[in-house]
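One protein chain omitted, others in place.
The letters A, B and C name the chains in turn, as written, and every chain counts its residues from 1.
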Amino acid sequence: MTASIFADTPAIRYEGPDSHTPLAFRYYDADRVVLGRPMADHLRIAVAYWHSFCGDGADTFGPGTHRRPWHTADDMAHAKTKLHAAFDFFERLGNPFFCFHDVDVCPLGDNLTEAGDNLFAIRDLIGDRMERTGTKLLWGTANLFSHPRYMAGAATNPDAEVFAYAAGQVRNVLTVTHQLGGENYVLWGGREGYDTLLNTDMKREQAQLARFLTMVVEFKHKIGFTGTILIEPKPCEPTKHQYDRDAATVHAFLRRFGLEKEVKLNIEANHATLAGHDFEHEIAYAIANDLLGSVDINRGDSRLGWDTDQFPNNVPELALALVHIVRAGGFATGGMNFDAKIRRQSTEPDDLFHAHIGGMDVLARALLAAEAMIRDGMLQEFVDERYKGWDQGLGAEIMAGDWTLDALADHALDAGIAPKPRSGRQEYLENLVNRFV
Amino acid sequence: MTASIFADTPAIRYEGPDSHTPLAFRYYDADRVVLGRPMADHLRIAVAYWHSFCGDGADTFGPGTHRRPWHTADDMAHAKTKLHAAFDFFERLGNPFFCFHDVDVCPLGDNLTEAGDNLFAIRDLIGDRMERTGTKLLWGTANLFSHPRYMAGAATNPDAEVFAYAAGQVRNVLTVTHQLGGENYVLWGGREGYDTLLNTDMKREQAQLARFLTMVVEFKHKIGFTGTILIEPKPCEPTKHQYDRDAATVHAFLRRFGLEKEVKLNIEANHATLAGHDFEHEIAYAIANDLLGSVDINRGDSRLGWDTDQFPNNVPELALALVHIVRAGGFATGGMNFDAKIRRQSTEPDDLFHAHIGGMDVLARALLAAEAMIRDGMLQEFVDERYKGWDQGLGAEIMAGDWTLDALADHALDAGIAPKPRSGRQEYLENLVNRFV
Amino acid sequence: MTASIFADTPAIRYEGPDSHTPLAFRYYDADRVVLGRPMADHLRIAVAYWHSFCGDGADTFGPGTHRRPWHTADDMAHAKTKLHAAFDFFERLGNPFFCFHDVDVCPLGDNLTEAGDNLFAIRDLIGDRMERTGTKLLWGTANLFSHPRYMAGAATNPDAEVFAYAAGQVRNVLTVTHQLGGENYVLWGGREGYDTLLNTDMKREQAQLARFLTMVVEFKHKIGFTGTILIEPKPCEPTKHQYDRDAATVHAFLRRFGLEKEVKLNIEANHATLAGHDFEHEIAYAIANDLLGSVDINRGDSRLGWDTDQFPNNVPELALALVHIVRAGGFATGGMNFDAKIRRQSTEPDDLFHAHIGGMDVLARALLAAEAMIRDGMLQEFVDERYKGWDQGLGAEIMAGDWTLDALADHALDAGIAPKPRSGRQEYLENLVNRFV
Partner (left out) sequence: MTASIFADTPAIRYEGPDSHTPLAFRYYDADRVVLGRPMADHLRIAVAYWHSFCGDGADTFGPGTHRRPWHTADDMAHAKTKLHAAFDFFERLGNPFFCFHDVDVCPLGDNLTEAGDNLFAIRDLIGDRMERTGTKLLWGTANLFSHPRYMAGAATNPDAEVFAYAAGQVRNVLTVTHQLGGENYVLWGGREGYDTLLNTDMKREQAQLARFLTMVVEFKHKIGFTGTILIEPKPCEPTKHQYDRDAATVHAFLRRFGLEKEVKLNIEANHATLAGHDFEHEIAYAIANDLLGSVDINRGDSRLGWDTDQFPNNVPELALALVHIVRAGGFATGGMNFDAKIRRQSTEPDDLFHAHIGGMDVLARALLAAEAMIRDGMLQEFVDERYKGWDQGLGAEIMAGDWTLDALADHALDAGIAPKPRSGRQEYLENLVNRFV
């Protein structure tokens, strides 16, 4: 086996904030203890196999610009070359986790038999490299959106045979994920939606989707997979409307079909912004509704209407999201997967390192800022103080169900209640945050 | 009492498509039977008291431009002048319904006592004019967002006394709505959301909101109100984030708090587009999840990011929404409320007539187009045919729960399933629709 | 040569509005005289070679779904098969024009020599089929955005050799366009912009772009091409920012570099909406500034942030755009090119016919509506009446430069000017339009 394109890059080391070495960490220091846990255990960073090793810089207006040796053919030999390069990359970067789709790691062939044969064959190689490098699997997933058979959906396809094919593919990947010690299994329904309502029976399709998800949950338990089943919301693209639009939409779906205790969310930053939400909002909503599973930690461009999947680079925004996550107890099985790709013009293998190092450093800085905000405590105190009227007296009684509307209305009349607005102090609080970021 | 500003306008009559009379209906023909029901009973059109009689054309960059006699003071005398003008307008337009907030029909004074006194006083006058004109009340609602006391929310306010004040206000308006024979009661949470997460406890606020809604539902039953309680989704404006973002978000909220059988949705077209949805999508989603209550039938401007609340004028889009509604059995207690306002430059009383006549004609044309599409049947046939594999055989068995993932995966392998994509025929279907609109 | 995939489809005929034949025109009647000109001469409809014959339904999330015989290899033999199929399609559809990029009609090989050889070879075949079918060339263009060499722009590339390569490519295509009697030559700068300002010298790049355009204009005159040079604005995609953002931005660029008399605009509907404009606005702006050249008549989806390039289907919007165009004298060398593609799920050759027939019918209806509005005259009268104060008296004097600010301010003071707002009558005018659409 020839040396991979990453072989000449030395392992990336932590050198501290003053380092001018481009290929070094300035903030990401895996073992540094932050609020009682090593930084690496807070962030649980994963590299996305697809963007970093399958992506070639192609876009709708032109073919790939990144020339990698394994792009020249789509067979098992090239899949292996890619695999070794990927793990060489992990070894140098020091990311604790990676994530993959079946189609990323091997060709899926012409039918389910070939797909399974290839996947199970490459599994052993993956397992071997995982063992040698110590890189773990954050999650696996089946690609149920690229092949033409899925053009009208997988579980939501008008053709029941497509549903069955998808079942076969998911069984393979969930099994392999389990065998490789994966901590989660993700479903992203890229074609589970519609291009036009004119040819769509939404009610029926949502029932099909629920049936599929139920079957996946049952299978998970059958094989003893103790990881988490995650749904990744996205509002659109490639479809006009994707059923798993955002955290709240998936929440409604899970509750309607009784799956809210079995399935959690994989929140992607760029998908949040495409849906019109701040990433922080989606995180806060998921936590408030006990649905946070894992995170795809990329960024979009607020001026552009498609999934640009850029590496994160805005510390202030990430710091606030991390405050929510850390306060909620941090990730259980989840982590932070860079579902991010280098730009079409970033053609060199080194660019992959720059991108990941930049992303990891930004997350590390954000975590340190979150630590400082939590230790300082003033933000939390402000909120606690603001709502304290709900912890006692009238507020507590209302929440306890002690008051009917009628009785409360009488009380308001009788007591001549005349509440005085109190400043929300938004600018003061924004300044406070700016002390830490 | 002097004559109202509308007194000189004769009643608006149906004159047919070839009419050139500006103040006449060309399509809206209340008694015309469409699919077995009079047109008026399908559409159940309501005029919005606030936009049409309280609005004065003011916007963020300038004060009002519409001079109405009742705008010169905010007291009961002027409220009565406004009321008589409003009913004069209804009488001429022939709308079967209207909708109102408490603050639209009378001043709310300085405290709950005054608010109640004024509202109950004006109620009798409203009832009298309703009886004389035959105009019915589609829904009432309490304004829980304009007064400074509500700047941080009503039910979701950090101050429990604001919650109590809101309870007092809702009791008044729900009672009056009941007494006036209103068919629904609407809650729009214009300030139930946040401006910044920095000062907000989202989980707590959602629990407060659920408590409030539960109390309203209980009160409705207590007083024997048989109308429907409706939540009106909106994603933002005035807040950065409003909790009742869209149909799916409210769906999640209702299910989480066990209210999905008690509360339905009032879907507004412009709120749908602000949330990134086609109006038709929100209608279809609500129907698929048994949540459709009523509709605010305005339009936004797809190029603008705020609630422009314009009168509807696009027949093709409305026709498809009406196909969904009519196929689902039409409105029960709901209807189509013009939550729409004439433009700032539309200063004349006549402009109000043009706007409503245009809107009613457009809805009538859309209904006639929907009728033609439903009678023709080809759209529905196409969809039925497309999904027929789910009505029998493998598809039906899957939905019946007869297959596990494992068994289905085996079946897919054993049977060598190789599904062939079938054209979705979007362009053909779009052409088909264009035959009718 | 075997029969093309379109060979079995009979020629599409006009059958009138009541026709139920799916593959027939209901409104497009080429020879029908509208305001003194045949309908075909007003609309000058062109088929886009790329979307209809090169496109295969691929998107960012999956490969092509449309199986065409010529997609299996990228060589001259397959290019010829494609060409014959394309002209078979034109023959049946009856579109008077088509448009193409060099890369659509032949492979461009590995270097400029091959690119030229292939293009000049296929030119003769194109010319032959044009002559036999009577289909004319609306415009040609060079693809300066797909090949990796152009990833950082063509004229705006940091590498001057890329500029030179692009010059070679444009010379070829402009020459061939001239030889084939093309009526326009288009430049769309898909990569003439930036992904990040961090690596970009905007001032320099705009100067390069101007230099390139100037050279193209000079070359056009040198070879005696009497057609129009057109720039096609687009705000972004694939780049983050494309320099030719919208009509006004190109206008500024042309004026700054003294090219406003040599170059006009090819306005695309979907590009307009991506830039935050109504299509009608861009048309009106171009006409007001004497810049209208031609039109790419597709549609986007107002809820989606990328170029969906769908076929047009909204008569009301198109009718208003056509009123502007017809009133301005109609197209000179321009026309209406369907820069539109069938959906990924529209896999059948027939779907191409449905799409184009639907688009042509919609344009024909819009033209007939525009005719009716123009004949009726009330819309124009309203506007003329509204501004008539500028045709005489004070208004005319101001525009003639007869007043200084000082003198006019004195006049306003002395005359005690107190202008009264007059209703803009938007709703009335919208109703008026609805009489015709």
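Note that a contact is a pair of C-beta atoms (placed from the backbone, for glycine too) under 8 Å apart; a residue touches a chain by one contact, two chains touch by 3 or more.
The model shown is predicted, which means the values in this text are computed figures rather than measured ones.
*Asks:* Kindly state which of the options C:Met76, C:Ile374 or C:Leu394 is in contact with the chain not pictured.
*Replies:* C:Leu394
*Asks:* Which of these touches the unseen chain: C:Ser52, C:Asn184 or C:Gln208?
*Replies:* In the full complex, the listed residue that touches the missing chain is C:Gln208.
*Asks:* Identify the residue among A:Gly140, A:Gly190 or A:Gly276 that touches the chain left out of the display.
*Replies:* From the options A:Gly140, A:Gly190 or A:Gly276, the contact with the absent chain belongs to A:Gly276.
*Asks:* Any idea which of C:Asp8, C:Asp128 or C:Asp159 touches the chain not displayed?
*Replies:* Going through C:Asp8, C:Asp128 or C:Asp159 one by one, C:Asp159 is the residue touching the chain not shown.
*Asks:* Taking the entire complex into account, which one of A:Ile12, A:Val362 or A:Met399 touches the absent chain?
*Replies:* Of all options in A:Ile12, A:Val362 or A:Met399, contact with the hidden chain holds for A:Val362.
*Asks:* Where does chain C touch the missing chain, residue by residue?
*Replies:* Those residues of chain C that touch the unshown chain are 111-113, 116, 148-149, 151-152, 157-165, 167-168, 170-172, 195-204, 206-208, 211, 215-216, 218-219, 222, 235, 241, 245-246, 248-249, 251-253, 255-256, 275-277, 280-281, 284-285, 287-289, 320, 379, 382-383, 386-387, 389-390, 393-395, 398-399, 401, 403-406, 408-409, 411-413, 416-422, 424-426, 429-430, 433.
*Asks:* What residue numbers in chain A mark contact with the hidden partner chain?
*Replies:* With respect to the unshown chain, the touching residues of chain A are 20, 22, 26, 65, 273, 276-278, 302-303, 311, 313-316, 342-343, 345-348, 350-351, 354-355, 357-358, 361-362, 421-428, 430-431, 434-435.
*Asks:* Contact with the hidden chain only, please: which chain B residues?
*Replies:* Where chain B meets the chain not shown: residues 57, 59-65, 145-148, 150-152, 190-191, 195-196, 236-238, 240, 274, 301, 303-306, 343-345, 347.
By our rule, only the chains that are shown with their structure count from here on.
*Asks:* List the centre-to-centre spacing of chain A and chain C in whole Å, with centres computed as mean CA coordinates.
*Replies:* The mean C-alpha positions of chain A and chain C differ by 40 Å.
*Asks:* Enumerate the residues of chain C that touch no fewer than two other chains.
*Replies:* In chain C, 65, 303, 343, 345, 347 touch at least two other chains.
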